[in-house]
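One protein chain omitted, others in place.
Should a chain be cited, it is by its letter among A, B and C, assigned in written order, with residues numbered from 1 in that chain.
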């Protein structure tokens, strides 16, 4: 039996892990060790931990490291704390491989804690090019990783250019697996959605607004969200989701509260489990904001997207995405164009819906090779 | 006045910083902030902190993070602790640039703590290719850095390949500045050298043996040092230095103690200030082990070198270096060849002795540009 | 000049420090070092840090250690983090005395970090007897302290019994200094108060409701607050303040939000600077909840108080306080009785309004004695 540890640190990355975790759990010769770290433990960032357990994955270890303050200092300090704690957790669990995803600050800690203890590191979703500090972290983590699972072909070549590694596998993104699955699931109803604010009729056209802070524009997050919200056409139904954790979240939340106190026209939702979000995405007329779901899942689903600002800059886009800066009028016009266009044909730019199974198989093989090597040594 | 922070974490990197620190200190429009971190605070790794103060650099902050245990777990954990503490220190000192050197584990923490707080990062001695985890850290730090001061031309091109940055300046290595200076200084005498063990006559030929543990061969460090020591020819005077801090140091120290208890023919020295080491290097007949001084300073000085094992693998070498594996007979033959050959002509592969002044000038300019930008903003 | 460090970790204790800080700041031979730690740095616990700066005290050091999660685990872990960071801060500031207040978990860390470095520790507000873990922390800190400033005579004797120390001075509580001062200041107006919810007329009778979670009843905090809120008589104006940080805060906040969504009869206020709170207290008809202001400041002011539950258990009370358990009907009856009674005569049980000056003088003398001793040594 080989031991494969997967570190989950945030709501969006759990969605991308889910089909891989299912595949690993179903392999009889694999012991799956789910490590819940950073914001994934916290209620106020979507209580991912509870979602993981409800999805049937036992939690092997937890790591509470997020500092209150949500500023650049606490952001740096909590990364150090995560490195320290994850090092002890890996030492205890002794995994054959540690798997990390993407480019949040704490991922550098999760990868270094493993690499510094001579454990193999697998990195999912590396090699992409994007603005902000995420891009820096992503490439730094590629250097710390031994096996790479990028989600696009350009990302694959970029990782090769950085590392010279031959262990790079592009199976697309796990989020697309879920998007594909969501297409055959029941529609979200108003009751199931829950939330607060304006009353919704999901049978009629509605948009989803999901905008996260951009780390190095944290001080502008409030102004940016203000532009987006004021660009929403009157009378258009809007499901507005609260942002994930990062420097600047407070600004976005404040803009939502202020807008809502003035107009009350949003329907706000705090905790949306990944699968429900995707089913809602299949139903919506347009996704507005800067979520990676606009780039990835929406490509496969053909959902029209208005992508705002720098957060997804440099990422490959299918035809369904229109980019605009943080300007009310530009955003308003783009929404109008996308609402008029309607659904796009499905694009396989970010995968065709079976990434999880393929990633899991490679992980098992790598872990088995390691186990064989160390036994014969 | 611009504020430039320099993080010193170990004895060997201080030597490479020294001429840069002197140049920065002498600039009236620069406030130099020396931060002493990791093993640089500790007596048992050469008491670098005291050397820095004796050299006339006031210490702006100190950071005690090295954990006892010297194993892979504590090595990872103390990196997290360093990240956490350095983040607070930068927050307090508010430097315009944070400067880090080379590739020790804690350097990733020192760079991330700055970058995550949106401070500019300067990285000295990046871009080199070497075996072991150092190479991984070095390239990851290049991604976190904004300004780069590699020491060789191939390193310069490699950093460009990794980062696409145009802010890359090769002025050679600060250690060569000191090597050049050492040539015009008085010779080391037996009294000045101090130490224990066999009595030396420095007027007669002697070798220096300096072998550090290789992080991912830590469990072999004792055996490796055993091979080296038993390769020393009978009757050859040998100044043997104790290793720097890292997983595996204990094994090397043990081998030295055991050899000394049996033969007593080594002259062992614990604390050798960088400048004294370099003067001794100009005097010695051959340098044996895996110190970077064999690759860099010795290239400029033309000192014959027997470089052993993987620690310097992939580094560019001038003609003065002979490489051998950790095998007694191979080492013995290489020592014989190098003793027979004698001094080599000086090579400028790692610089021509004025790196510090040039690095300091670029740092000042970058910091001034930043200060101007933020003032006009 | 002697150096006196004062560690401020929370909104309520800052109020009690304020007159001492003023007195220390005005002493020419004292260097006051204010250290802002734990929740005192955070917006969501009253942004005490900004209040301190606005009051004209420069901040010598800050310490960001509060972990998100607000559970027993993070509560314990953040205490360790505070101990670690405060140790480094004291080492840098080199105070002659470190002053800490009362009994929050992090105070044990603040005292131990000093005592373990052989610094003198002054403890304000020790020796009181109360339920919950606070009492345990308070007595443990008394053992770590060298000079004691209890606020009541029974507390003074208790500290003597625990420690055998003769360095125990009862000058009353600094909060009473501010209560006395508030009596001669202008009344709070509706505009100055700010806040949200029901519209207030402060010229008519109103009550203040301020209820904090009890650490070891954290899971009941929501139910407890529910009882209190539902005990409020219809038509009675109520200024309801949000709770301070601790395990269970979320439950109390939730109860307030729920009550407010249903009835909307509360006037809620998030950030109430200490001085404004005290002026409001002089105006109110009754204080309801479990705040220590009901026990201390209200004694001096003669304000009727309904004290609920275990949080203030064991504390000495003047005649103005009626205690009830967390039961709606008991609370409702007590409110009615206190509203009917009206103001009480002033009690000096917790001091007569000049504690700060007296504490500062003793601190200066102790610090001077130390300085003399170490100079002569």
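Following the convention adopted for this analysis, a residue touches a chain if its C-beta (ideal position, glycine included) is under 8 Å from a C-beta of that chain, and two chains touch if they have at least 3 such contacts.
Computed from a predicted structure; not experimentally measured.
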Q. Of A:22, A:68, A:85 or A:177, which residue touches the hidden chain?
A. A:85
Q: Return the single residue from C:162, C:236 or C:336 that touches the missing chain.
A: C:162
Q. Looking at the whole complex, which of C:27, C:59 or C:140 touches the chain that is not displayed?
A. C:140
Q. Out of C:105, C:279 or C:364, which touches the unshown chain?
A. C:105
Q: Would you write out the residues of chain C that touch the absent chain, in ascending order?
A: 72-73, 75-77, 79-85, 87-88, 91, 105, 108-109, 112-113, 115-118, 133, 136, 139-141, 143-144, 161-162, 216
**Q.** Positions on chain B contacted by the hidden chain, ascending
**A.** 39, 41-44, 64-69, 73-74, 77, 81
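The definition used in the following text is that only the chains that are shown with their structure count from here on.
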Q: Please list the single chain whose C-alpha centre lies closest to the global protein C-alpha centre.
A: A
Q. How many Å are there between the centre of chain A and the centre of chain C, using C-alpha atoms for each centre?
A. 42
Q: Let me have the rounded angstrom distance from the C-alpha centre of chain B over to the C-alpha centre of chain C, please.
A: 52
Q) Which residues of chain B are in contact with two or more other chains? A) 85, 88
